[in-house]
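Just one protein chain is left out here, and the rest sit where they should.
Let's look at chain A:
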Amino acid sequence: MKVLIHGAGVAGLTLAHELATCGAGVTVIEKRRQIAGNASWQAGGMLAPWCERESAEDPVLSLGRDAADWWENALPGHVIRNGTLVVAPARDAAELDRFGRRASGFRPVDAEAIAALEPDLEGRFGRALFFAGEAHLDPRKALLGLQEKLVQMGVRFEFGYGTASKPYMADFEADCTGIAAAQPTLRGVRGEMLILRTSEVSLARPVRLLHPRIPVYVVPRSGNLFMVGATMIECDAAGPITARSVMELLNAAYALHPAFGEAELVETGVGVRPAFADNLPRVERDGNKIRINGLYRHGFLLAPAMARQASDMILGHETKKELVHEAHR
């Protein structure tokens, strides 16, 4: 069984891993020259299905709850299981109650518990919600780590793949190109983020700051880096971040901890999330073509489950006869 995967984002790489683990011959082609820069590269890397359930429908929780295990299994050492802390300024305490009513899998904590969890936030918030079962990873390290592992497993990669490149023959083709797939029912939701560097604050886990207009999260990464994200704009343009978005994101980071005001702004990033109208992902099959898309803001959270579904579909239909049958259905 030979499978050709289009796209080296989180959907393509997780599918490659599922297939290669089962012994399929996998080639990944990617039109970019490297992994860096795609939508997955700009992700927060939060594996937070209980928090996400606040604004997402149930499949995000049911498909995402095993994601941390999948990543830990695929890339030992990458997953940090310190949970998620959700805070709100005293003035917006009602937002915390609302969040709590919509989510599950958390316990309310007081100022003392907040200080114990995140000493640098001591005295800043009176109440929070602690989602102990959640996790996070560094998406860039995870993408590069997965690619390296896949190469060792015998998966071939071709970057800079264009229309002039030589075609590959395969039993199955998988389209994992996200917004570039240009499906008519797919829309882009622009997300903008910042990376700050400061040694004056340290956080053990992603912290979400609730605000009626601009909810943000701050995800700690190694090297005193913090990813601050992310805007949600109904737009498929990938152009540079706007001044307004920088101001709003910085404002929110500053509200979380004033020391972020002195941080270095080392990077801004823009990604376009692929989403269907219900903001839920799909695995779709047409003959010997399959596509995974619509991961929206849940790439690292939902890609494992979608990859498993797609891989089952692919490996469950190995004979040519069945493929022909599917194609004519």
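The rule we apply is simple: a contact is a pair of C-beta atoms (placed from the backbone, for glycine too) under 8 Å apart; a residue touches a chain by one contact, two chains touch by 3 or more; residues count from 1.
Here, contacts and distances are computed from a predicted model.
Not every chain of the complex appears here, and the one that does not is recorded in UniProt as "Thiazole synthase", selected from "Thiazole synthase", "V-type ATPase subunit", "Stage V sporulation protein AE" or "Quaternary amine transport ATP-binding protein". Listed residues A:S104, A:S165 or A:T185: the one in touch with the omitted chain is A:T185. Set against the missing chain, the residues A:G23, A:G154, A:P212 or A:G261 yield one that touches it, A:P212. Contact with the chain not shown here comes from a single listed residue; of A:T21, A:S55, A:N82 or A:T268, that residue is A:S55. Remark: the residues of chain A touching the chain excluded from display are 55-57, 98, 101-102, 185-188, 190, 212-213, 233-237, 239, 242, 244, 275-280.
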